[in-house]
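A single protein chain has been omitted from the complex, and every remaining protein chain is retained in its original position.
Now for chain A:
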Amino acid sequence: MPSYATAGGEEASDRTAALAARCAACHGPGGGRGAIPAIAGLPAREIADKLRFFRDAGPKRDVMTTRASRLSDADIDALANYFASRTPDRPD
């Protein structure tokens, strides 16, 4: 499990690791490429804004819209902090 700061301490970090692993299925361990954009290393604010957009107003029949639909605000902030602290060459 990577180390990173989350508001909820360790319980939250296990949950974040599980959530972040979902993202890797399409974005890849180090962030995607081509038609699926890279997310590792993006500013946390940008990631959080995008996730909230998909959750609250995402286009129909879009993979990100269904993925974000089940995320809480705390999940989104934790994921944003997690991916902001990653780099493509240090994905784990």
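By our rule, contacts are C-beta pairs under 8 Å (C-beta built on N, C-alpha and C of every residue); 3 or more make two chains touch, one makes a residue touch a chain; residues count from 1.
As a working rule, contacts and distances are computed from a predicted model.
Just by its UniProt name, which of "NAD(P)/FAD-dependent oxidoreductase", "Branched-chain amino acid ABC transporter permease", "Extracellular solute-binding protein" or "YCII-related domain-containing protein" is the chain not shown in this complex?
"NAD(P)/FAD-dependent oxidoreductase"
Using the document's contact rule, name the residues of chain A that touch the chain not shown here.
Answer for chain A: residues 1, 3, 9-11, 13-15, 17-19, 21-22, 24-30, 32-36, 60-63, 66-67, 69-70, 92 touch the chain left out.
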